[in-house]
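Written below as structure tokens is the structure these notes are about.
Complex shown without one protein chain; remaining protein chains in place.
After this line comes chain A, so read on.
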Amino acid sequence: MKSRKAQNRLGDAMTYLVFLFALLFFGGPLLWLLSLSIRTQQEIFITSLRLIPEDPTFENYTEVLYTAQFSVFLINSLKLALAGSIGALVVSAPAAYAFSRLTFRGNKLFLVGVLGLQMISPLVVVIPLYRYFDRLNLVDSHFSTAMVYIAILIPLATWMLKGFFDGVPPALDEAAMVDGCTRFGAFRRVTLPLILPGLTSTFVLTAILAWGEFVVPYVLLSEPSLFPISIGILNFQGNYASNSTNVLAAGGVLAMLPAIATFVILQRFIVRALTSGAIKG
């Protein structure tokens, strides 16, 4: 019994050793970024490991938001992320319902096809679209960019939602249909409300992915006032000298904060959805 206790203590110690490693490796870079973002210009070149600067300042944040137009980029990202993820839900929900409930020839084949779409790099998709949109005068438009966002979010959304529909017993929508609902009515009034948590996690996850999306706007947008934050911050990095790393760091914090905050608040939903999505399909 005593050796069991000793073994447990050893195990706990190992567990916290792993946690310490993970804390340093994953937390370190984030803390360093935060630390740089509140430093003055003189303090970015110091070669000592102090995290809290002597003279902390929030000026970098105001500079990046107002002078460097980050407020515009953040709003653009928000618009594109919302349009993309709402659009993906609207298109994916009925399809996922059909994959979950209806028996038809090729059901599984189609589903594997959708999975395959997920594997395709957005770059491949956007190469011909660039030329096509160019001819239709659709380059430099949030509308066409959002359409492509919807397209690249659809595979993930369809698979996740199918998993959630599978979790609702078909007897429930059948009962509604016996009571006189059409199948579409049962879908809208019974099944969809039942997977509300699933809809939420799908929405949040696709919105987070869309927030960080890079290749699509990088190719399709060239007008700076339309840039999402991912392009805005890359240009900012390219244009600013190394003596304003503090300002760049503030920009980085602003760019990642919405994604991380949303995720941490809603992670209970998302973690479950992610694992069931990848393993159960």
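Descriptive notes on the structure:
Criterion: contacts are C-beta pairs under 8 Å (C-beta built on N, C-alpha and C of every residue); 3 or more make two chains touch, one makes a residue touch a chain; residues count from 1.
One rule holds in what follows: contacts and distances are computed from a predicted model.
Choosing from "Aspartate carbamoyltransferase", "ABC transporter permease subunit", "Protein translocase subunit SecD" or "sulfate adenylyltransferase", the protein name stored in UniProt for the chain missing from the display reads "ABC transporter permease subunit".
The chain that is not drawn here is touched, among residues A:38, A:64 or A:154, by A:154. In the complete assembly, the contact with the undisplayed chain comes from A:127, out of A:6, A:127 or A:175. The set of chain A residues touching the chain not shown comprises 7-8, 11-12, 14-16, 18-19, 22-23, 25-30, 32-33, 36, 44-49, 90-92, 94-95, 97-98, 102-105, 107-108, 110-112, 114-117, 119-129, 131-132, 147-148, 150-152, 154, 158, 182-184, 208, 211-212, 214-215, 219, 229-231, 233-234, 237, 242, 245, 248-249, 252, 255-256, 259-260, 263-264, 267, 271, 274-276, 278-281.
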